[in-house]
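A single protein chain has been omitted; all remaining protein chains appear in their positions.
Here the chain labels run A, B, C, D, E, F, G, H and I in written order, and each chain numbers its own residues starting at 1.
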């Protein structure tokens, strides 16, 4: 039995071996690149057609196809506070700007949250003469507290 | 002696009492609203002119002015995993999409990080007929691993 | 300055002193009893009219009125795992039945969650000859994962 | 030797492979669906007849039958605070409404708890024009503190 | 406002000052000594008559009387693992004999628990020529798992 | 090499397969049932004669015999706070009654502890018309603080 | 009310102010220096005579006298792993040599422990041409596991 | 590849099988028994001659010889707070006497630490009519804080 | 009574108020700037002359003088993992390069440690056309493991 973690490891391995990018996988799958990456890393269930497209491009077997389609138990950090510096910076943003995010959401929308379910994100490069920038857009539906 | 936490508490209290918004504070201060909010919540030191503008609008005293100018020891979460639902959703994004952010940064930029120091963020409302959306933009300089 | 925790403490104290019940407070406030209780314990901001009704019934002052209206930073457990037996039993339900809840939601609704924001709950007594029962109803909008 | 976790993994795998639902398993087993799901996920010991019915429907072997009948050591969360968003929302309910549940139980019943042992739960869909709702009913015997 | 912790501290202080024992307090209160001790330490709400008897014997004021009557939020350990050696030994018993207790309860009673709600305990001295012994009796109703 | 955990797992498995009880094992071994259970679960080293009697009754091999005789590194909880409800109730007793146990030991014996080394425990059923009771007796030598 | 922590703080303060050493305090008290130090730091209850001698030498008041006599709740580390380097080295000894201590006790004495209750310790200077040495002697009664 | 943990397990197993003691191993190795035990348990690298002597006495192979010679990453407790009672008592000594050790070192030596690197320890039996005693001597070079 | 934390807070406050730098304080004290800063922040005891020089320059009172001279209980992080980004980067260095530091010390010096007691550190600016650099030098005596 191949679980979602084993499938993700095989995806990463084959992707490197074949020199396939996440962008190419996303194109083959026909979905945005961030969704495709998350799904192939085991954080979303993939519909059969999308899973099949990825598996074929990566020359993987039916066990991976099956695993990609399963409903995941989500949660990808190996510790409450991530140790990898690339990932940690996002946690640091939360430590430094968490209350700011909360205040500005409440000021603009009232009491409620940005959904992380009805949600999409995007990572892009913004050219800058002083050094290009990573621009991450988090885009979630506002959900007001309603009884 | 008024520390940055006490100053932040007084800012919040007066802001509510006087009905001043973060946007109005940012305008008075002459800086972006997210920066102004973070600084008033004690996560950035404020230059004298900016601190004075905020303190005057909020009818606060020189102890708050002094505290706002101090160099902070940053870190605003009261626990490693935040309990407030509005804040938690950003932690959840990290749990579900952390490895995706890491993969896409590496694919686009190579080995390195999005700086959380040379960094700005923005929160805005995106109107949507199915329910308006919270759009948060994280924008940090890419820093490559260099020895 | 009276914060939401101090306000909650005063509410509990006056409520006991005056012999007022949560049900009577809810009636005065004009909202369901579980919402009213949560709000008076500092987990929801109260609109002015509702806060005023509660404060008057409890013979409390304007500082409490002000605190009840503030936007809360939510989270009421004093530890990740609660120690009070009445509260712990709900954590135990999560330890024993958490995966069951997840499976049954996915089987009935597909990939998504029960919202804890667009959400209401209710506690009632169900008479039973073998001993009356506590029946808690958790009722939240289903939110499907949507990109 | 097949333990309860391995048995649960095999149940999930075969269930997906054969397209059997928890509801069908519950019908075959002759018990409520939430109980059946918990038991098959390893949180309750199954009597022989019930275990046999499930094993037959799922075309599993005697090792799984044996494992399902064993007395479990319960506890299904992989961390004190669950990371999966579907499961986390129930923890969030406890963070936001835990003291409310405690107050309302004490107001209605006096000092005591809702049993999590003499207990049943149910998950159902409540149709709603603004979006169907997940309704979870927790139903436990009240146990008064008695010396 | 005197909370249950302050009341417990005052009880301990006065008890030492006046040379009153827990046994004498229990006699005055008319309840078993372990129940009386727990209640005066803030882990049980006391009925008015019992609270009044204790308060009078200890020459304490109405604020303590009021606090003793309140419904407690239980949980007396200051850390998940207690540091005081006298208390730690009971935790050590759980580390060494926890699975034994579980096995023997299941062998004798089937699937279920010893209630800690419908429960009493007793501490007594058993004379022994090799050194007197502390004998603690935990006595709780068996609660079978019932759906 | 078979360690004490593997031996305990084999004991549990064979015990279930052969329908042998802990009481029968204790009788064969010639020691009290709680001691025998703890030792077979790996928390005490067994003398050769006792280990051999258990291994023979359970039709196990010399590797288990060897493992049962080894000096253990004790500690059986898989987390600081146990998650299994049957085991948790004893932890809850400690949370609610820990300071009571400490006070009553000190009142009766002075400064010192109940030994968990020179110690025995017993679990028995006490018939009760309102529901039979689990009675656990903890019986340890009092050890006074002596310099 | 002066608790044991406040008393310890006052002892330390006065001791520095008056230039009194722990050795002088031990002489005045008439007990070994390590016991005296522990007791004055709040980890042992002091008999009246000893407490009075210490309080007089330190020119402290009756509130400290009273606090020193109280039964302590022991445990002096402010975190599970101590941060102070002088104290940490003893924790490091446990990390590096803990299993060695366990093996050598079992080899010499059989199954059991070194008591930390019937126990004394001593710190002395051992002159050494390569640098004087701290010699700490831990001396506790062996307690065999006895049922 | 045999790591230091596997080597330690094999040492323990063979030692029991052959009935060899730590004292005999120390004699064969030609080093103190506590050092020898720590080294064979993987907390010190062994020079070739010493490792070879131990391996020969224990009839072990070259993989163990190789592993014993490796530089270790030290740290032998499986949790921050040890659960085994024999080991825990040393942690308890630290909880109760840690500040005493610190005070007495500072009083005798000034600001600095007892080295745990330039360090030796010894465990011996002290006969005592009231029960023999475990005497552990910790002997480390004093290191003064020097800039 | 002014403890070392209160003294540190007063030092920071006065230093900002008077516009005194750590470098000026070090010059007045006559010690290196890093030592002086650590000592004034409460991590080293200060000799009387040095403490007096600092107190005079900062126009502080005798309570601060007294506190600066006390032996500290060291440890300045408010959590095991620091949240402030400036401090966190040093923790990150340990996460990424800890094993490298260990390997290179062992390769050059053999088994042992860099002392953090016989130790000094220095922070300086290294001009660089691509952006000036922070250069931190950690300089500790090598201590070989010696029995």
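Here are a few things to note about the model shown:
Just so it is clear, a contact is a pair of C-beta atoms (placed from the backbone, for glycine too) under 8 Å apart; a residue touches a chain by one contact, two chains touch by 3 or more.
None of these values were measured; they are calculated from a predicted model.
Considering the full assembly, H:74 is the residue among H:14, H:52 or H:74 that touches the omitted chain. Mapped onto subunit H, the footprint of the missing chain covers residues 1, 66, 70, 72-75, 77, 80, 116-117. For subunit I, the residues touching the absent chain in the complete assembly are 21-23, 33-34, 37-38, 41, 43, 74-77, 80-82, 84-87, 89-109, 112-116, 118-119, 121, 123-126, 128, 130-143. Contact between subunit B and the unshown chain involves residues 31-32, 35, 44-45, 71, 73, 102, 106, 111-113, 115, 117-120, 143-147.
Assume only the chains that are shown with their structure count from here on.
One of D-F, G-I or E-F repeats the interface of A-B: more than half of the contact pairs, counted by residue number, are shared by E-F.
Separating the CA-averaged centres of subunit F and subunit G is a span of 33 Å.
Chain geometry summary: the mean Cα position of subunit C and that of subunit I are 47 Å apart. In subunit F, the positions touching at least two other chains are 73-75, 77, 80-87, 92, 95-96, 102, 106, 112-113, 115-119, 143.
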